[in-house]
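Removed from the display is one protein chain of the complex; every other protein chain stays in position.
Here is chain A:
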Amino acid sequence: MRSILPILAVLSAIIALWYGAAVLLNKQWTYDQAARAGVTVTTAQMLADTMMQERPVLPAPHQVAKGLWDGFTGQKITSKKSLVLHSWITFSATMAGFGLGTAAGILLAVGIVHSRAMDMSVMPWAIASQTIPILAIAPMVIVVLASLGIKGLIPKAIIAAYLSFFPVLVGMVKGLRAPDAMQLDLLRTYNASGAETFWKLRLPSSMPYLFASLKVGVAAALVGTIVAELPAGASQGLGARLLSGSYYGQTIQIWSALFAAAILAAGLVLIVGLIEGRVLKRMGMVR
């Protein structure tokens, strides 16, 4: 556990910086309020006030921690203020989009590896799709689907899938092409079919690449879902929570939602990592 010391050092440095920034950014409001009330504040009073404002420019770490704690444990799960509810809404759309994106990425990769025509025609579009800002696409997708009567989870999942298919596609193309000429020659000496080459060689070879891409993909799916929750005037989800917080200047709410999203992302990446460890170990690819 020698690594615990540097980790704690970095963490405390970040928290110290954060507190310092909170003082710097919030003190103006304290002084303005005091001037309006015609009183003077000492430095000690100012410092104390910057730590407990209701709508600080930058909430102090303990305020965000309290916001998170209240959001997760202090509310009924069905309450609009419950971060459990909002996280669940975002999580379910993220998972749907991640599943969709992963399936699309894998299928396209299989096509690209096996067909030169697909390699030439699909890959440029896949790359082009990622150069368009998702913020520009998301509202259009949501408006178009809403006009078709599709609302709720599906439009969000589609946008999440749009972001998450790409890393999976790129990783799987690389992974399915990982077997070297000798390994392919070996299967030719057995007169193996294309399907046998795929199932017995290409697919198992691609597994480490797949999991590396899935970690990127699941985080991208979460970002896509949150972005999709912003423009629709959605009332549920971490994105909606972010947006309503910014409407009303509820900075603590914004930061709490941000941290909830970060915790969710970290948890998802962690879960993918755990599955990766187990699968690769079962395959004998981890020593």
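In the analysis below, a residue touches a chain if its C-beta (ideal position, glycine included) is under 8 Å from a C-beta of that chain, and two chains touch if they have at least 3 such contacts; residues count from 1.
In this section, contacts and distances are computed from a predicted model.
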item: Name of the absent chain as recorded in UniProt (options "Acetolactate synthase", "Pyrimidine ABC transporter, ATP-binding protein", "Cell division protein CrgA" or "TonB-dependent receptor-like beta-barrel domain-containing protein"); value: "Pyrimidine ABC transporter, ATP-binding protein"
item: Given A:Leu201, A:Val223 or A:Leu238, the one touching the chain that is not displayed; value: A:Leu201
item: Residue touching the undisplayed chain, where the options are A:Gln75, A:Ser129, A:Gln183 or A:Ser244; value: A:Gln183
item: Those residues of chain A which, in the complete complex, touch the missing chain; value: 182-183, 185-192, 196, 200-201, 204, 207, 283-285, 287
